[in-house]
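Note that this is a trimmed complex: some chains were dropped, and none of the rest were shifted.
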Amino acid sequence: MTHSPIGGLWPALFTPVDQNGNPDFQQLEKIVELCIKQKLDGLYVLGSTGQGFLFSEKQRMDITQTVMETVNGAMPVIAQVGALNTRESIRLAQAAQEQGVYGISTVGPIYYQSGVRNALEHYKAIGSSIDIPFFPYHIGNHSVFGGDARHYIEQILTLPNIAGMKLTTQNLYEVSLIHILSQDKLVLFSGADELFCQATLCGTVGAIGSFFNLWGEECKFVREEFIKGNFELGNRFMLTFQEIIHDVLPNIWSFFHQAMLLKHDINIGLPNPPLGMGNGEWNEKDVLEICDRISAVTGLVSN
Amino acid sequence: MTHSPIGGLWPALFTPVDQNGNPDFQQLEKIVELCIKQKLDGLYVLGSTGQGFLFSEKQRMDITQTVMETVNGAMPVIAQVGALNTRESIRLAQAAQEQGVYGISTVGPIYYQSGVRNALEHYKAIGSSIDIPFFPYHIGNHSVFGGDARHYIEQILTLPNIAGMKLTTQNLYEVSLIHILSQDKLVLFSGADELFCQATLCGTVGAIGSFFNLWGEECKFVREEFIKGNFELGNRFMLTFQEIIHDVLPNIWSFFHQAMLLKHDINIGLPNPPLGMGNGEWNEKDVLEICDRISAVTGLVSN
Amino acid sequence: MTHSPIGGLWPALFTPVDQNGNPDFQQLEKIVELCIKQKLDGLYVLGSTGQGFLFSEKQRMDITQTVMETVNGAMPVIAQVGALNTRESIRLAQAAQEQGVYGISTVGPIYYQSGVRNALEHYKAIGSSIDIPFFPYHIGNHSVFGGDARHYIEQILTLPNIAGMKLTTQNLYEVSLIHILSQDKLVLFSGADELFCQATLCGTVGAIGSFFNLWGEECKFVREEFIKGNFELGNRFMLTFQEIIHDVLPNIWSFFHQAMLLKHDINIGLPNPPLGMGNGEWNEKDVLEICDRISAVTGLVSN
């Protein structure tokens, strides 16, 4: 299967879990079906939001398998394969390629971080183990600024199978610089939900985010309208959205759990610890009120 | 004189200097006249760009005087009065009020920085010494994130004469949060030239920047068109502009010197050291080519 | 088995591996035997140096088992059980307790880091799963400074089974403050090899480090002499040691590999990637010369 040029709005797909933290494949199918129904532009699986780092190698392969079978060609899928051990990442990358994903993504070294040189070696090992598009993360804040920016991007461009990057930063100048220095050779996704409209002005083709599981339809609508020239909608939506993100952040996992249940009838469970540890509870009324604020801005009454 | 609600595009006005680093009042008049002719929305004087911290107290008062006389009510002026010694800032603030400025701005403590509590005391002392609008800077990166954001903004809102803030950060989520948490009670200016269009989506009413001395007309045009819905122009302009900023940054002062001379026939001189120390030279051709790139995007052939 | 109060010099034990990155249990026994012969004061297993985060759960349990059988009560052992998933840490902690370790240590949340509150929950879950001494890491740089230091330490002191901490920081004032604020209730180990003598002045009872695998005898001798009043030896040794650390750091894993082979006839292998990726090779002569410099300062001709 081939895809037209990728981009647009991609959920960093939740991986629903049961009470022991194991994948709940039935709910996983439901959430993938929701994304298809809402005509979202792609799925980013097993990233930070998808608890990628909290499952066993076998579980990660099973999750990708279920997603691929459910998607069944409806949209491109990128699998995040970052792991503590580079060898595990390679095995995950090769399995995902076998399973038919569009591309592979990976974070840089997780615990053993010793600078850009080391991260690039890690990327090189993973990128060269596959034959499909490769989307590494941007490495830290320091690599784009200062005199070495050009050199850093040159090295990124020589990675095997390099296709683009996922840029999870609130510093939008960094995003633009990567676009500029790579001279249009990288397909860039912004990763900060709270700035997804602003990031369209920085050379990105798409946005990947957690909140797009919940409000995928609304965010896709706003992003497209904004690009068409509806500044006022983009502006109004982003301020409301940012306010909500700020409010739910300290208890974000219990919020997502409740909100997905109430809005989409999908039980994503509570994530594996340490994720979500210490999150307080939400009452239904507050969650619904937050959802209403989003609907009020977009004028969409989804579901 | 009263002003309608302020906002729009404000140059962080250059202060032209002679070879000894003393203000060149004749060139200062010329640059103010240029801004008036281009119908820019206001002037921010003696900030970082205006070498505010590199002049004596007496020189700063004389500079503000010349600006006020030349502006002669054509646009609002905000004077930056930050200094190492809070007492000096107070004297500068009171003199500027006498001279008829619209408002006062100040950076936080410069050398002796001991946290938010101390900075707020410094702001309080300056704000209470005047009776006109007060626009302090945002204090560091840490105050808006984490649990204390609301408390920090509450304290800002209780400062005497508080009217707004100058937010010089590339983290646009920080800008939005200050807007949201202050519930529309602060007039916010973004201070990062390289993100001036993006920042219009974050609750700001205006942008203050160095490059607006050079390309004030072009940037004002782009900003207004973008807000009206010309996404494509905003997008194209910002990427070109950011690329240029990245290229000139290592030798920015010699660039400004040459470019102001070539484009506007104004000699701003080379700034007082340490500003600009180590800047290499530019040849005329490269500077003109950069100016042409800006003209090509906007379609404006200014001057 | 009971131990007298712990402290002194502890290697952060290497875990020798074969070419596929699997534990080499035979070489592991040899390195444990070396530490016993040198009368080192304890063993810290499966920390960063011991590649703890790069093995499977099963491998980690097997490694601890081999260490415990070889040590056979000769010295206390602390097992580091940090993992991406808190549930895995708990299983590792309980297994290590079964295997007879003196205590458990753990790093804070590895990938999913959301502040001190979250880290303390993670620690609480691990500490409460066992009945033996618990030694969490210090969480980040920010928690001891500012007004919250006292509160942070109070919370540490209420962790189940809390016995002490491993403090891997080059900021020695931070170490002292934790000692002072905990009022002697925490057994503190410093974790920065390069400052092990300096850290004896900061309320620590012992030092844990990578280089103590290689120069355990020498470092133990220097530490004890320094505490007895031999300032001159401590001073001279630390400067030489720091110079060597600085020189080998960019290629530290290939250095350790070669040096352990040459000095102790133990093959620790090359670590699992990303650890050591991009390390250049060492020639035998340079490695031996470095070892000679250490011998020259201490006057000890070990092996």
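Before moving on, here are some points about what is shown:
Order as written gives the chain letters A, B and C; numbering starts at 1 within each chain.
Note that contacts are C-beta pairs under 8 Å (C-beta built on N, C-alpha and C of every residue); 3 or more make two chains touch, one makes a residue touch a chain.
Small disclaimer: the values here were computed from a predicted structure and weren't measured.
Here 3 copies sit in place, and the number of copies making up the whole complex of this structure is 4.
Throughout what follows, only the chains that are shown with their structure count from here on.
Under the stated contact rule, the graph of chain-to-chain touches is a line, running from one end chain to the other without closing. Residues touching across the subunit A and subunit B pair largely coincide in numbering: over half of the numbers involved belong to both copies.
Per-chain Cα centroids separate subunit B from subunit C by 51 Å. Annotation: 36 Å between the Cα-based centres of subunit A and subunit B. Counting partners per residue, subunit C has no residue that reaches two or more other chains.
Here subunit A touches subunit C in the complex through residues 21, 48, 53-54, 84-87, 109-112, 117-119, 121-122, 125, 272-275, 277-278, going by the rule given at the top.
Within the complex formed with subunit A, the residues of subunit B that make contact are 147, 149, 170-174, 176-177, 179-181, 192, 194-195, 197-198, 200-203, 226-231, 234-235, 238-239, 242-243, 246, 250.
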